[in-house]
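Apart from one protein chain that is not included, each protein chain of the complex appears where it belongs.
Presenting subunit A:
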């Protein structure tokens, strides 16, 4: 995939040839969304975007607003930001079409680079789930047997979770969607209403793109591995279970896992002995 900044240089800005058939010739940018967001609750501020919570058309909605980077050249910034928004939205739809849970998109404003998404209610991040499961598994002053039982149950629960994650990632990669920012904070566990267990929902497709290359998929998994192991200590075995589940669920997994091994050997501070 051509790096973003090169794309902007290779494709000189053309005068917009699109015919304006509709309505009035109003100014290009709509100021209504930023204004609306002033009344919304800011949930998170990242390097690329701000995330808000609000009500939209009667539904709880998340609004993701990509802001401009002043240090960039204006035309390049506009192109880049728009491209990222489009990629994000395309990846979400592509996932959903394949049955991979991701938030529904309600509205996209390409002038202010805002995406209005379904808010996933009754959910917690996989990160929080693993952390709290591990915390309650640590021994307190109680009978040894009970603790061992509890640990076993929690271990099984985490293994099942790892299996679910492996399956869902396999499905996603089989659709040639690269998430780009796989971390346990970007996976939600949604409790079903009748409490029939929970299902996984992937979020934050901000760095995602379409690619069939095993290399890209391998890197995607590598990013998750680094994030996983650094966030959750002593989970090497759990991650292996995840990879096993991935391998069993994906038709193209062997090439991807091979690339993963290669990518692991690259990294920083790696020996250059071939």
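Methods note: contacts are C-beta pairs under 8 Å (C-beta built on N, C-alpha and C of every residue); 3 or more make two chains touch, one makes a residue touch a chain; residues count from 1.
One rule holds for everything that comes next: contacts and distances are computed from a predicted model.
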Protein name (UniProt record) of the chain left out of view, among "Gamma-secretase subunit APH-1", "Translation initiation factor eIF2B subunit epsilon", "Trafficking protein particle complex subunit 6B" or "Tp53rk binding protein": "Tp53rk binding protein"
Check the options A:102, A:203, A:223 or A:242 and report the residue that touches the missing chain. A:102
Hidden partner chain, touching residue among A:90, A:150, A:191 or A:226: A:90
Suppose we count only contacts with the excluded chain; which residues of subunit A make the list? 18, 20-30, 32-33, 36, 54-59, 86, 89-90, 92-93, 96-102, 104-109, 111, 116, 118, 201
